[in-house]
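Apart from one protein chain that is not included, each protein chain of the complex appears where it belongs.
Chain naming follows the written order as A and B, and within any one chain the residues start at number 1.
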Amino acid sequence: MNTQRICQLGALVTALACGHAAAATTTDNSNATLIQHGHYAAIAGDCVACHTAPGGKPFAGGLPLPTPIGNIIATNITPSKTAGIGNYTEQQFSDALRRGIRADGAHLYPAMPYPSYAQISDADVQAMYAYFMHAVTPVDVATAPTRLPFPFNIRQSMAVWNLLFVDNKPFTPDPGKSPEWNRGAYLVRGLTHCSDCHSPRNLLMAKQSSRDLAGGELDAWLAPNITSDVNSGIGGWSSQDIVDDLRSGHATGKAQAAGGMAEAIDNSLQHLTSADLLAIATYLKAVPAQHDPADTQPVYSWGAAFDELDSLRGVPLPKDANQMSGAQIYDAYCSTCHQARGQGSFDGGLPSLFHNTATGRSQPGNLVMVILHGIQWQSHGTDVRMPGFAHELSDQQIATLGSWLTRHYGNPSASVSADQVKTLRAGGAPSHLLLITRLAMVVVVLVIIAIIGMLIRRKRRKARSTGHS
Amino acid sequence: MSLQSSADVVVIGSGICGSLAAWRFATQGASVLILEAGPRLDRGRIVAAFRNSTRRGDWMSPYPPSPWAPHPIYKPKDNGYLVQAGPYPYPAEYIRAVGGTTWHWAAQAWRLLPNDLRIKSLYGVGVDWPMTYEELDPWYQEAEEIIGVAGAPNTGSPRSKPFPMEPVAEPWSMRRFRERLAPSYAVVANTVARNSRSYGGRPACVGNNSCQPICPVNAQYTGDNAADAAEAAGAKLVPNAVVYRIEHDAQGRIAAVHYYDPDKTSHRVTGKTFILAANGIESPKLLLLSASSKYPNGLANSSGMVGRHLMDHPSSSLTFYADEELWLGRGPQSPSSINTLRDGAFRSEHAPYRLDFTNISQVYSVTQYLIKEGVYGPEFEKQLRWRAARQVNVKNVLEVLPDPDNRITLSSEKDAMGIPKPEAHYSIGDYTRRAADVSKADFARIAELMGGTGLRYSADGQFANNQHITGTMGMGSDPATSVTDGYGRTHDHENLFICSTGVMPTAATMNSTLTAIALALRTVNHIQPAPAPTSSTTSAAREESHA
Partner (left out) sequence: MATNPPNDLTTRLYDPADPTRRRLLAGLLTAYTASLIPALAEPAPHADRGAFTALSAILVGRQALDSVQATHLYDALAVNNPYFAADVQALLGLIDRRHIDPMQLQSVLDAEHSPLAPLPRNIVGAWCLGIVGSGEAARCIAFETALNAVMVADVLKPPTYAYGVYGSWASKPV
C-alpha cells in the first residue's frame, strides 16, 4: 500500500514536472477526467441510495437502513472535515470502501457492502476519492450514530464475521473469458454489488456464495433469482431484454422493476453506458443456473389473455367491498391501465399482466407489494409509474385480487392470503436473528460455565484424592 | 364514536372550494369541521358503475343520488329535484358527495381575462367585480400550484409566474385542427387541472377519454383530493350530514348550524367562523331556508339578492365530418380551444364566447345514430368506422349577463327529508342569443377549413348547459345590491363567508372552478392570514402536501 502511494505521488509529480508549459491545463483536464471517472464509479456503486436521505443533501447520510437487528444509519461521506470524510486520506477511503474499516479503526457493518466493494480496482478507488473530495459539496451536519442492540453493538465482532465470510481479494480478470464478460463480472461482483440483494444469506446474514444470485429477501420484497436458469432465472432473457430492463425498468413480455430495484435503476443503472449494461448482461447470462423446483416453466411465460366480462357487465357490485370477486376488483381498479383482458396498452407501455414475472413467480409476495405500493421513481421528482392501492383496497381485496391474477394471468399455484397481505403491508415478517443470537450467547455462556464447573470439580476431586495421603 | 359538535371553523360542503378552504385553515392551526350532505365515494366503484351503465352519454349515471341528499338527475327520467320554473329550462347537474361535482368535470381550470372583471365600466353591461385581476393573480397562481394546472400561456390571461406544468400532450385530432385552422384561428391547448407529469403523488394522464364522468387514474384533480388533504391536515369531515338550518344569535352573528343524519336525527354544531361552500344552488337554498323572524327573507339577504343573478354558460354547436380521419377519443376529452373571441368592443352589443373542440369519442353517438337510421348489415361497421373517424364538433361557451329574474328560490315541493327543493327560474337573454347567431359564422368557417361535410347545427334557440353555477350570491362593494363583499364575507353576518362559484358576479366565458378556488383562498387568507413564507409554503411543498 505504501509503495503504491509513493508510486501515485511520483506519478503526480512526474505529471506536474512534464509538459510544464501546458501543465496547468493538462492537470486540470486529467483532474476533471479523474473526477468524472469517479463520479461514474460512484453512480455505478449507487452510493446515493444509502448515503443520501430523501430530501437531504447529497451524500450527507442520515438514512436509517432497516436490518433484522435494528437500524443502521448511513454516514455523512461528504468531504466535511467536522462531520464527514474530509480528513480521510486515500488509503483510509480505500479501507472503508473495500475492507469496511473506518479511519478510527472501527469496523463498519456490512449494510455497507464492503465485501462486494472489495473487488473495486485501485484506479476506480482513486477516481472515486478524487470525486468525493473535490466534486461533492461538504455538509457540516453530523448524522446520528448507529446504536444496535447487544451483542451487535460490539463492532469488533465484525472482525470475526469478516474472517468467516469475507473474501477480500480484489477482482482479477479471467483470461479465458471475453473482455465483456470480465467487465460485467467486475461490475456485478463489485460496484453494482447485485449479490447484496439478489443472493440468499445464511443465518448470520452472510451471502451464500454457492447460491450466488439465486434470490434474496429484503424485508417485504424478494430480489429474484437472476442466474442463468431458464425457469427460475433470466436464462431465457436476451441480452437486449436485460439491457432494456436495466435502462428503462421494464422488459416487454418479461418483467418490470419495482421496490428497491426501481430505485437502483433510477439512481444508478439507467446511467451506465450501453457497453457496461451489455457487459452486465453478458456476465449474468453466464452465472451458474440455480433452479427452484417450484418453477416448472419460465417465470415470465405464464398466463394468457383472459376476461370474465360476460359475468361482470350489468351486475351491481356488492355493498361490502370484501365480497367483491377478483374479476370485479380487477375491473374497478386495474383494468383501466392493464386493459380488459390483461393485455396492456397498444404500445406495451402499460404492461401486460400475463407473460410477466409479476404474476408468474411461485411466491407472489412482490405482486402484493406492487399492488400495495405501486411503482414510483424519485430521482427527478416523483414519477408515479403505477399508483399504489394500500389506501383503496383491504387485505382481503388484495388477497382475492392477487389470487385471481395469478390464476388467470400467471402461475396458478401461487395464491395470496389476507394474512400474507397483512404481513407484507406491515413491512414483512419480523426476523428472529436478535433473539436467536442472544439465546445462542446464553447457551454458549452456560456451556462455558458448565465446562469451568466441570474443571473445578475435577481439580477438587484430584486434590482430595492426592492431597491427604 | 362521539360526534364532534364544535370547531373554530365550520365548513358546509366538501366540494373543491369547501375542502380547499378547510385544508388551508387546518394547515394554519385552526380546528375545522366539514359537514357534507352526501356520502364518501370510491373511484374504482365509480369506474365499474359507469362501465355497467345503460346510459353511456349520461355523466351522472355513475352518481346515483342519496335519498337524504338528493341531487338532480334527468335520465332515465327527471327525478324532479331541481324544480323548473322556466321560462327556459335550467337542467343543472351536480353531485352531493364528498368531493363534490369535480368528480366528473373535464378539469378546465381557466383564469378570467382582466377585462372580464370590468365589463360595466368598459362595455356598459353587467357589473364590475369588487377587485382587479391583478389582485386575483397571486391567488390564481396559488390555486394552480395546489391542484396542479397545465397550460399554454397564450390564452389572453396574463400571469406573473409560469404554470406548474407544461401543457398536456396534444392529441392528433387537435393538432390537425390547429394546423388547418391557422392563421384564421389560433387553436391553443386548454388550461387544465390535468397532469402532464406526475404531480401531487398522482400519475400523468394516460388518455382514458372519460374525464367526464370519471378519471380512473386521478390524473385530473378532484375535490376528493382536496377533502383527503383537508383530513390529512387535521380537519374532521362528517359525511351524510345534511345541513338544513343556519342559526344566528340576537346580534346576527352565526352561532351554529343544524344538520340531519340519514335517519333524520338532528344535530347542532357550533363554531366561530362559518364557511358556506355548498355550490351555487344548495348554498342560496340554505340561506333562504334559514329565514327567521329577524331575517324573514333568509340569511345574508337584506339586499334581496340571494339566489338572484343565476348564470351558467349556454352552448350551441356544429357537428360535421372532417375530410380526413381524426379519430376523436384518443387522449383527454377537452384538449383545445380558440380564445381570441373572449373580449373586444363588441361586448357592448353581444356576448363574448370561447370556442371549444371536443375530443370525446364519437363511437357511442354514431352507434346510436346508425341504429336509429336502420343501418344494418356489413354497412354498419363501414359507416361506424367512417363516421367515428371523421365526426367532429365545435361549440361556443357563451357569456350570460346577470339578470335578477334568473334565480334560485325555494320550491313548495319538498324532498325526502322534508326540506324544500330548489327551484330554478332561468332564461337566456338577447345579449347571449345574438352572440350565438354571430358564432355560426365561425362554425361555418371552421367546417370549411376542415373540408367539412354533413354539417349539423344545433337547433336555433336551444342551448346545452355547462354546469358552471354562478351569480346566486354575488360579490360587490354595495350591500344593497350584493350578498358578500370582495372577500366573500356576507354583508349581513360578519362571521359567515361564502366560498363558491356562486359569489362570482359575472360569468365571463370560462369555466368557473379555478376562479372560485382563487377567491376561496383569498377569503381564507383574509380571515386568517397565512404566516410568513417558510420552505413549507413553496410550491413543491404544496404539491407534496397534496400527495
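We adopt the following convention: a contact is a pair of C-beta atoms (placed from the backbone, for glycine too) under 8 Å apart; a residue touches a chain by one contact, two chains touch by 3 or more.
Here the structure is a predicted model, which is why all the values come from computation and not from measurement.
Of the candidate positions B:Arg330, B:Lys421, B:Arg434 or B:His526, contact with the unshown chain belongs to B:Arg330. Within the set B:Val217, B:Leu310 or B:Met450, the residue that contacts the chain not displayed is B:Val217.
Contact with the undisplayed chain is limited, among A:Ser80, A:Ser94 or A:Gln339, to A:Gln339. The chain not shown here is touched by just one of B:Val363, B:Val394, B:Ala447 or B:Met510, and that residue is B:Val363.
Of the residues in chain A, those that touch the hidden partner chain are 304-305, 307, 309-310, 313-314, 335-337, 339-341, 343, 345-347, 349-350. Mapped onto chain B, the interface with the missing chain covers residues 47, 50-56, 76-77, 169-172, 175, 196-197, 204-210, 214, 216-217, 325-327, 329-331, 361, 363-364, 366-368, 370-381, 384-385, 388-389.
What we mean here is this: only the chains that are shown with their structure count from here on.
Inter-chain centre distance (chain A to chain B, centres taken as mean C-alpha positions): 48 Å. In the complex of the two chains, the chain B residues touching chain A come out as 42-45, 47-49, 51-52, 197-198, 201-204, 206, 208, 216-218, 547. Within the complex formed with chain B, the residues of chain A that make contact are 312-317, 321, 328-329, 331-333, 336-337, 345, 350, 376, 381-387, 392.
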